[in-house]
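Here the complex is missing one protein chain, while the rest keep their positions.
Labels A and B are assigned to the chains in the order they are written; within every chain, residues are numbered from 1.
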Amino acid sequence: MLIARITRGLATTVGSMALIAIIVIMMIPVVVIVVMSFAADRIVIFPPRHWGLDHYTSFVESDYWVAALRQSFEISLPSAALALVIGVPAVFAMRNTRNFPLPGLFQAIGASPLVIPSVAYALAVYVFYLDVHLTGTIIGVILIDSALALPFVLLIVGSVYDRIPRELELVAMSLGASPTRAVVGITLRLMLPGIGAAFIFGFIAAFDDAVFINFVGGPTLETLPKAIYDSLQTSMAPLINAVATILMVGTGVILSLASYWRYTLSKRSSEASDKLRVPANG
Amino acid sequence: MRGTGHPTTAMRAAPENNYWISGLSTRVSAAFMVPYLLLCGALIVYPLVRLAAFALGSGKGFGNFVSFFENNVEVRSLGLTVLDSALVTLCVLILGGFVAWCMRTTSSRFIKFSLAVAVFVPLWMSAITKIYAFTVLLQRMGIVNQALQFIGLVHEPVSWLYNQPVVIVGIVYQMLPYGVLPLYVTFSLIDLDLANAAEGLGASRLYAMISVILPLAAGGILVTGVMVYMISVGYFLTPVLLGGATSPFTASLISRDVFTYYDLVEAAVSGVLLIVVATVVAVGAYLIIGKDRLGKVVRG
Partner (left out) sequence: MNKAILQLKGITKTYGEARILRRVELEVQEGEFLTLLGPSGSGKSTLLRMVAGFVLPDQGQIRLDDRDVSYVPPGERQIGMVFQNYALFPHLTAAENIGYGLKVHGWTRDRREARVREMLALVGLHDLGRRLPRQLSGGQQQRVALARALAFGPRLLLMDEPLGALDRELRIQMAGELRRLHRDVGATFLYVTHDRDEAMSLSDRVAIIRNGSIESIGAPASLFAQPPTAFVASFFAGHNVVPVRLVQAHADATATVNCEGRDLRVATGLARVSGEQANLVIPRAAIALSAKAAEAVRIEVEVLERLYLGDVVEFTGLAPGLGRLVGNLDAQSLGETIDVGTKVPVYLDPARCIAVAFQDA
């Protein structure tokens, strides 16, 4: 009995220490980067002796880095949009068509970029692009990035759609709405937060990619992640700390927004009808 | 005389099994699916198939694979990647499971919040940014070395980078959040009172966990593990940047083949083998736990 209590106490202490260690280790890279971004020393010194916004101004004034940022947006925004335009109708079609053959399989294919080993997948796309002369083209990168964003559209939009009771469309129709009006005005309208969240996740997937841009982007397309990658192989300018911090904060903000849309708004909009179930035949 | 319907609209109400539902006509459904099928076909299915054909078709054909396995360096690197990914998966499952379990069972909102922050804030950094951070920390003139020298533990900078272990640590660091999330979902679905019931019947805490909680979580743990494994096996940035271009991982091998030696066939062979490994693991998991439970975790 006493031994059990001692081991239990020991386990709790060890456990707590392990938790603290994990928390600290996970946060160290984040903290270091953010702190270093506000450093103004000549050399890399931690903790910094001088503080300032020098790195941020260098970033904003650097043509190279600003161009990379713009390039990233020029690629990621269309990619996410394309994934939405292709994915949302597909979600509708796969769930709304009677006798759709193997919807699970088609959805799995679209979601597979999440789990296919990326180095092999990037290589495969590179070989393919060589054939069709798409290497180094912006359209080529946009296409593969939209394939990377597609899984998020399928999963998020799909799950939001499933939570909306089909009965609402029927009710709308019984009140006189045409089927199209019922679907667009009710179901689609209720799906909007989820669609927004999917766009954001897809955008981040495309924006942050450093693997595919490497294989397929060629020498001229320089996105922000690619610029960071290159600098890791050559020389690392300390202003990258500022870049990294800005990226992190930006990502954090829009991810929080996406989560808010996805979990709060989408949940709320189906909450009132959550108890709806298909009535028994009786 | 069947229903009047609305023949001009894309979505119509149609009697189907004698119900009025808003379903899509086949024409519209096909129209919606075509772009999707094009994208999936052209950018997911075809490239992979093409890669396999390329590896089997050019050069010595199937002999490419034979000579791969005859080449010590290449076989070692594949084996290394396979095993190290397994190690990564194990670490992620253990650490991630521990964190997820604590998050699930703690009654302290502070702890829950801190863990959530510690696990998910790093997600705000993209992969390349995390690797950049690691480099800043671990390079010769990096922060860790400075700190160690400052304290006096070492007198010379230690070479933390460009070896195997740092790659493993790096991948574990990046994959931990992706492990915690599905494991947390799995644990959320388990009624904690079950363990209490077991303890009430006389089981020790450890025995209660192993005999009650673990079997219920097994499916979710397996699925998470498979997912982590498949992603780790395909990691490119970490082996190449933290391990160095000459590191023995398959990803580095492919990188060298493509960017230095321009030997695409070699690279294709490695790539195909990686996909085979990932597929075998996935199929194995599917066979073990079945499709429904897979869907449940994925949907979470």
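By our rule, a residue touches a chain if its C-beta (ideal position, glycine included) is under 8 Å from a C-beta of that chain, and two chains touch if they have at least 3 such contacts.
Here the structure is a predicted model, which means the values were calculated and not measured.
Touch with the chain that is not drawn comes from one residue among A:77, A:138 or A:171, which is A:171. Check A:49, A:70, A:98 or A:189 against the missing chain and you find that the one touching it is A:189. Although one chain is not displayed, its contacts with chain A can still be listed: residues 165, 167-168, 170-178, 181, 186, 189-190, 268-273, 275-277, 279-282.
Here is the rule we go by: only the chains that are shown with their structure count from here on.
Annotation: 15 Å between the Cα-based centres of chain A and chain B. Against chain B, the residues of chain A that register as touching in their complex are 4, 8, 15, 18-19, 22-23, 25-30, 32-33, 36, 44-46, 85-87, 89-90, 92-94, 96-98, 100, 104, 106, 109-110, 112-128, 131, 143-144, 146-147, 150, 155, 159, 166, 169-170, 173, 178-180, 182-183, 204, 207-208, 210-211, 214-215, 225, 228-229, 232-233, 236, 240-241, 244, 247-249, 251-252, 255.
Across the interface of their complex, chain A is touched by residues 6, 9-13, 16, 20-24, 26, 28-29, 31-33, 35-37, 39-40, 42-48, 50-51, 54, 95, 98-99, 102, 111, 114-115, 117-119, 121-137, 141-143, 146-147, 173, 176, 204-205, 227, 230-231, 233-237, 241, 250-251, 254-255, 258, 264, 267-268, 270-272, 274-275, 278, 282, 291, 295, 298-299 of chain B.
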